[in-house]
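Here the complex is missing one protein chain, while the rest keep their positions.
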Amino acid sequence: MAQVSTAPRLASLRATPGLLERIDLPRRVVFAAAASMILIVALLLVFIAWQGIQLFVRDGVPVGQILSPTWQPDRASGATNFGLLPFVAATVLVTAVALLISTPLSVGLAVFLSEVAPNWARAIVQPALEIFVGIPSVVWGWLGITILVPFLAHTFHGNAIIGLPVVGQIFSIPGFLTGFSWMAGSLVLSIMILPTITSVSYDAFRAVPLEMRTGSLALGTTRWQTIRHILIPSALPGVLTGVVLGMTRAAGEALAVQMVIGNSPTMPAAITQPVTTLTSQITLDMGNTVFGEPWQDALWTMSLVLLIVSITSVVLVRVINKGRMAT
Amino acid sequence: MTATPSLRRKTSRGSILADRAATVVLWGTGALVLLILGAIIVHFAIAAWGVVSPSFILSDPSDVALGGILPVLWNSIYILALTMVIAVPVGLLGGIYMSEYASDNAVTGAIRFAEEAISSVPSIVVGLFGLILFVDNFHQGFTALNGALALTFFNLPLMTRLSEQALRAVPQEERSASLALGATKWQTIRHVVVPLAIPGLITGVILTAGRVFGEAAVLLFTSGIGTPPHYNFANFDLFSPASPWSPFRPSTTLSVYIYKLQSEGLGSHVNQIIDGSAAILISMVLIFNLGARFIGRVLTRRLTAA
Partner (left out) sequence: MSTPTNAAVYAETAPPRLVVAQSAIADEFAARPADVKISTEKVSIMYGEKVAVRDVSLTVQERSILALIGPSGSGKSTFLRCFNRMNDLIPGAHVQGAVNLDGENIMDPDVSVVELRRRVGMVFQRPNPFPMSIYENVAYGPRRRGQNDRRKLDELVETSIKRAALWDEVKDDLKRKSGLALSGGQQQRLCIARVLATDPDVILMDEPASALDPVSTLRIEELMRELRQAYTIVIVTHNMQQAARVSDVTAFFTMADDRAGYLVEVGPTGQIFTRPNERLTEDYISGRFG
């Protein structure tokens, strides 16, 4: 073995850090990169909010007017009325129906993947879901136009009459005229938000400890009973988070919805009739309006509404998951 | 002596029936998803059969009767590359901060909130933000650079989060070993942690790229919606709006072009052009998606194998 010098070490451990070491450049650079997101959000809020209040500030429109159900932005047709209620109502209703359709399906799919599917089935369905996520919204919209809308118009063109035997007709739903409608929007959205709700719910189910399942089964229950009474209640916050995220995505979706929704800026009447959501109207009109005119300012106000809704949902998700570890 | 009740028929008939029914329904959801996806792929394969061809991909909209997509396809690729060039480094560095440096304080909380907030903002609103910032305020007009920047804003949370996850997955003992040898924190990150996280990082990049490629709403009001002119690829003047290599020109991408065509509906072959374009879009998404999985798996195996 080679001889090693055994002379005593006199060199001190005290190093005088150079300027470069003292300012810790790497740390500052990576921090700036991460903190840039704070700047982006702040700018987003500031710019959209500023532009969104111009309708009231610069154009002098009374704030209450946006709650009116009449949308008349074009001065050429007479007095303008910037009622946003049709769009807000449409967004809410289209999103609600989309959630109604999608949630049972998504949660079911998540349960399937987590509890029922053998490995080979999971290995096929999970990539399929990831591909779903990747399909661009214009493609969904196009599929809606070419397949869904004609199908709806052709198959359900008659009126649907809901009634009871003795009482008679309670209400009737008019048939699809062109197929472009609230229902078409909800159907397209429901398929678009399916992967979102599924994946978040799936993670929530997987997080439920195995012992809870085995404990239930050991008491002589069936798998479905275990799912229904143990699994879903335990994973409820996670599933709710998924639903909220799906809702946010649905409310914010612009192009796919605009392509199938029919674009009629009136209060939603029947599910088979055309409506216009906030995002649809913005997409349609923004290109045809001039920066600074009240019509466009109203569109900016609509954007502000959308922004407020999405930030609120972030807060909502945090409230749902209060006290739980962030994933 | 009473006979001990048989072990059969312990659970009520109803419960067993419910369990079986539930199992069928649950399998049904899985089958439904596969069915829908399969139907979509088949639909586009058929619809695009007569349309997609080398000439379709490589010619201009006005050239052939059927209208090619070369300029818009080029724009999609160009804006994707430009966006990745900006978003990947920023996202990676941000992920390094969140994984290796960030402690549990208010600033980190603010960063996470910002991450979630940007993720939840509708893409159209991000596009409008780009409109107001770049077009109305900085008077840039519609340019590829605007689109890339807006796309960066939109995808930064995803890129940062995926990078953070990939870095966190590196076992702590690798860091300990490096630090115990007298390496500094940054040396440890650069020479040990990041190399070990490469498979996850690359997967993250490819997944983000897939999202960027298909995006349209963000680009409508930042890089423009129009029919591009013929591109002279020999023109390398980066500041001339006529050069396809310049970031300072309106750039309608493939997704935006589809949206434009379906809203204008002009021309006899519009539907087929859209079908062809959509088929190409979906193919690219499939390639990105499956590519990410495949490359991730190959790299992980190469890294951890002896």
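All chains are identified by letter, namely A and B, in their written order; residue positions are counted from 1 within each chain.
Assume a residue touches a chain if its C-beta (ideal position, glycine included) is under 8 Å from a C-beta of that chain, and two chains touch if they have at least 3 such contacts.
This is a predicted model, so every value here is computed, not measured.
The missing chain, though absent from the display, is touched by one residue of B:S76, B:S178, B:T203 or B:S277; that residue is B:S178. Looking at B:A110, B:V192 or B:V270, the residue that reaches the missing chain in the full complex is B:V192. Chain A residues in contact with the hidden partner, per the touch definition given at the top, are 1-2, 4, 6, 8-9, 12-15, 17. The missing chain lies against chain B, touching residues 103, 173-174, 176-184, 187, 191-192, 195-196, 303-306.
Note that in this section only the chains that are shown with their structure count from here on.
Inter-chain centre distance (chain A to chain B, centres taken as mean C-alpha positions): 17 Å.
Looking at the complex, you find that chain B touches chain A at residues 10-11, 15-16, 18-19, 21-23, 25-27, 29-30, 32-34, 36-37, 40, 43, 89-98, 100-102, 107, 110-118, 120-126, 128-129, 131-133, 136, 153, 156-157, 160, 185-186, 189, 210-211, 213-217, 220-221, 225, 255-256, 258-259, 262-263, 271, 274-275, 278, 281-282, 285-286, 288-290, 293.
Across the interface of their complex, chain B is touched by residues 26-27, 29-38, 40-41, 43-44, 47-48, 51, 105, 108-109, 111-113, 115-117, 121, 124-125, 127-132, 134-139, 141-143, 145-147, 191, 194, 220-225, 227, 245, 248, 251-255, 259, 279, 282-283, 286-287, 291, 300, 303, 306-307, 310-311, 313-314, 317, 326 of chain A.
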